[in-house]
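Every protein chain of the complex appears in place save one, which is left out.
Chain IDs A, B, C, D, E and F follow the sequence of writing; residue 1 opens each chain.
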């Protein structure tokens, strides 16, 4: 099931923090800041400037991104949770 | 009974979540996020730029769209409930 | 008694919901959404753009319109109640 | 005693509702909406656009106007109370 | 002691209402609106437009002005109290 | 130790009110408004306009300035307290 973002929106899936270490040891609960990372699933075409040209997007599909602690629109597609951010609200690329 | 949206407004009918499975089994109450999907019933002509040209709309009639959790104007036409959103507030097309 | 709206304002009279059916049966109290419909009584000349040209209005006298649930300026002229909206705040034409 | 409004301000004197009918019968207390009418006492020269030209005012001295329920600056000149509104905040001309 | 206002600021000294009549009789406490009048003590050079030209100020030294009920920056110079307003916030000239 | 302000920021040191008179007599506690004066310690280069030219600053080093009662960013450099204001928020030059 697919969602095509409109304008300069970016569909992101948050990265769930690992609950076990590579060796299998149970890890302590992840800090909240860890949940602010995600993977770009799809991107909108971008906004248009006053002459009608598309403004380039700052991120692309599969980018691992750092998200702000607030904002965004939570959406559910099938059984998966995602979040939509405006391109300019994404903090950086990891 | 018809409503012609003005400017860049979009008339959307929310998709009611199914209450029974295809086999007839009663389904659990849908999560709230499911109600944020809708079908475009009619669209306004769009806003005009400073030169007076119509700016193209991002959605069209019959598009299945993802709506933001807040905002929009609820309206009733006949016995049916609808919601009007500005074109730029619609999150994406499903 | 007349009111000539200034700029892009629109004078609207809300449509009172019928209290009796055509056959004379008393109807239940109308839902609040029904009161958000009205008839355009008079319209202002419109706003001017930066060059001084009048921007066209979206509605005209006698249009039946859908109003937003909030906003507008309530006014009384003689014994009648009206509401003034900016042209761009009117949701659509019925 | 005179006040010359600056920019696009309009000095208005509210119309006090009559307390007796023409035949001399004491009238019930006027509704609040009645107090939203006034007479234009003086007008400022208007705002200037980016090129420095004065933008025309929408009302003139002696116009009977409909005022919004909120806003405006109350002023007292001699023993009289007035209210100053920006030209664009005046709802219409009666 | 002098204060030269920056940009489009205007230094105003509020007019204290008289506490005695001309004949020497003690007057009742002035109403608050009386304190909204003042005399212009000094004016800034004005704001600049996008081309760098100074925009003309609406008031000049010694003008008696009507002030809004809210806003402004209270300052003390020597033993005297003054208030600074932006030129466009001054309501009118008396 | 030095701080070079960015953009149109101005580093100001507030003038502490004297606690003794010239003759050595202890003075009463200064009023709060006295603390709104300061000396400019350093100034940023200014903002740039749309063509990239630096917009001139309104104050210069060693100017004695009047500060607004609110706003500004308090900073500590070594043992000294300072406050940073945007150039346009400084009220005037003393």
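For the reader, a short list of remarks on this structure follows.
The criterion applied here is as follows: a residue touches a chain if its C-beta (ideal position, glycine included) is under 8 Å from a C-beta of that chain, and two chains touch if they have at least 3 such contacts.
Keep in mind it's a predicted model, so treat the numbers as computed, not measured.
Of the residues in chain A, those that touch the hidden partner chain are 31, 33-34, 36, 49-50, 58-59, 66, 68-69, 88, 90-94.
Residue positions on chain F in contact with the hidden chain: 1-7, 9, 11, 44, 50, 73-77, 84, in rising order.
Following the convention adopted for this analysis, only the chains that are shown with their structure count from here on.
Interface chain D/chain E: under half of the residue numbers present appear on both copies, so the contact uses mostly different residues. Centre to centre, using the average C-alpha position, chain B and chain C are separated by 24 Å.
One inter-chain figure worth recording: chain B and chain F are separated by 53 Å, centre to centre, where each centre is the mean of the chain's CA atoms. Once the centre of each chain is set as its mean CA position, chain A and chain C turn out to be 43 Å apart.
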